[in-house]
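Every protein chain of the complex appears in place save one, which is left out.
Order of writing sets the labels: A, B, C, D and E. Residues in every chain begin at 1.
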Amino acid sequence: MTTLTIILTDGPYISEYAEMAYKIAKAALVHHKVNIFLYLDAVHIPKGSQNPVLFVNIGRLFEELASNGATIRACPRCAAARGYQATDGVCQEYLPGIRITSLYDLAEMLKESDKVIALSK
Amino acid sequence: MTTLTIILTDGPYISEYAEMAYKIAKAALVHHKVNIFLYLDAVHIPKGSQNPVLFVNIGRLFEELASNGATIRACPRCAAARGYQATDGVCQEYLPGIRITSLYDLAEMLKESDKVIALSK
Amino acid sequence: MRSVFYLLDVAPYGSEKAYGLLNAAAVSIKMNVIVGLYADGVYLALAGQDSRALGVPNLSDIIYAYPEMKVIAHEPSLAKRGLFSQSLIERVELVDDEKFIEETVASDSVIAL
Amino acid sequence: MRSVFYLLDVAPYGSEKAYGLLNAAAVSIKMNVIVGLYADGVYLALAGQDSRALGVPNLSDIIYAYPEMKVIAHEPSLAKRGLFSQSLIERVELVDDEKFIEETVASDSVIAL
Amino acid sequence: MEHDRQLHSDGKEPKVDIFLLTKPPFSERARFCLRLIEQSEHAVLYLAGDGVYVLLEEALENLSLARIVVCREDLEARGVQAGDKTVVLVDFYERLVEDAMNKESKLYAF
Partner (left out) sequence: MEHDRQLHSDGKEPKVDIFLLTKPPFSERARFCLRLIEQSEHAVLYLAGDGVYVLLEEALENLSLARIVVCREDLEARGVQAGDKTVVLVDFYERLVEDAMNKESKLYAF
């Protein structure tokens, strides 16, 4: 099984990248292992209670990816700065399945990956 | 008394603009009325429990501005999409003094302003 | 402020900037409002935008919904991006560099988002 | 992946991108890591950075803290920005366009943040 | 995977370069992407997001590209017309993933 890692740095709604990452990850999950690392502003993506009116709910899309087997991790420095605190990787404000762990996870994801896609403004 | 309105569109930490806006607003509050409109990603600025390690706490800076008389308002569409819900303008996740109101407030702020500064990536 | 010049210099759809800027311009129409398309912002002038499949608001429709909003596009930016050979929406007035700068400085304030 | 090329094309300090990219490169040093300074990213090569008064981490110090990280700068980008007449930090290797592209494609992956 | 590694350690390059471009043509990233395409012997260009504006560039004609694949919903939203030499797909991301995850290809995203 081959592995794809996607790195994001933008928050939801401000750019198309979160939604694009969802579309790529969804297609990749059919035959491949998918890792997503949420870096810098992308740590806002799993925030709960998002309620966009004219756009798709990005948080839900990532919740769906996690429940379909994608490994989604967020950078703890970026998350803490922005107000997301975690205990044992679990953040109460986050949607289920997405954890705040360590930047070293990014390196581990890259090492085990066959392909990498970084999407960023 | 003259009025300055500052418009922000970036979240905290990702760019220098939130901190720069603080420095401008702080200097302006000595002699002028200061309005700040938080638009797009800038609605993340007043989120509580920010805990940056090597950077200044941006949320606190804006809480200070509000307590020193700055009128700080956030766009409801941008805020709701990003997971910040408000009742009568008050969002539980926000620091005190900053309210989620209406995009029309931006127009009102502009109309009553002598000068405007938009800071945005 | 009695007049505002909103400068759009990023491409529509890829970021929320264009949508945000048009909404801000729309609520400001009790003042004189100009939306200036510059650099990558001129892509907003392309005719035939259909965002239904993408599932986001049609930005050219917003321009048509607010006739009070004057929309100008910077000709050198259009030329550089190959847009002169394309169909453009009629609501957008094409102006040369000098006229674009003139309109910018004539407004009480300039807002680039 | 056994090698990663991190492309930095935005200016340091003004955004968190450079800091984030250097941190990502720092945790990746068990692989072969190259940081490529390109376009506005080449400003990171300026000597004498002192960020104490600004109250943020010194980005050139991060480069010195990780000797395993190879840092190259794109000469045409430096030239365009007037940096050839400036003092540059020694840790950064200046390479021409061809060599820069060669290093980019030689890595297993390219990451632009 | 093992096979792929051996290809690399033999000094052979992957046979196909896949470029996913999502930036408008005058961005630094797009310029860098086009520069990489110039030196590729077998390049396939996937255009999504603001990358579809690259189709308006005459310079595209001069690039040696095996294929240009375009995301249909992104193209339509922006009002850009695709030329004869492009493949416009609804199932763009499925095809991108198929191509990109192939062991014989190398993937770039800008």
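The criterion applied here is as follows: a residue touches a chain if its C-beta (ideal position, glycine included) is under 8 Å from a C-beta of that chain, and two chains touch if they have at least 3 such contacts.
Just so it is clear, the structure is predicted and the values come from calculations on it, not from any experiment.
Q: Which chains here touch the chain that is missing from view?
A: Looking at the complete complex, the unshown chain comes into contact with B, C, D.
Q: If the hidden chain were put back, which of C:4, C:22, C:39 or C:59 would touch it?
A: Only one of C:4, C:22, C:39 or C:59 touches the chain omitted from view, namely C:39.
Q: So which bits of chain C touch the chain we can't see?
A: 7, 9, 38-40, 97, 101, 104-105, 108-110, 112
Q: Residues on chain B that touch the omitted chain in the whole complex?
A: Interface with the chain not displayed, on the chain B side: 2, 4, 16-17, 20, 23-24, 26-28, 31-32, 114-119.
Q: Where does chain D touch the missing chain, residue by residue?
A: With respect to the unshown chain, the touching residues of chain D are 11-14, 39-40, 43, 46-56, 58, 60, 80-83, 86-87.
In this section, only the chains that are shown with their structure count from here on.
Q: Name, by label, each chain that touches both members of the pair chain C and chain D.
A: Touches both chain C and chain D: A, B, E.
Q: Going by C-alpha centroids, which chain is farthest from chain B? Tell me that one.
A: E
Q: Decide which interface, A-E or B-D, involves more C-beta pairs in contact, and give its chain pair.
A: A-E
Q: Quick check: how many Å separate the C-alpha centres of chain A and chain D?
A: Taking the mean C-alpha position of each chain, the two centres sit 25 Å apart.
Q: Touching two or more other chains, which residues of chain B qualify?
A: Residue numbers touching two or more other chains: 13-14, 40, 55, 77-78, 121.
Q: What are the residues of chain C that contact at least two other chains?
A: 13-14, 16, 55-56
Q: Any two chains that touch count here, so list every such pair.
A: Taking the chains two at a time, the touching pairs are A-B, A-C, A-D, A-E, B-C, B-D, C-E, D-E.
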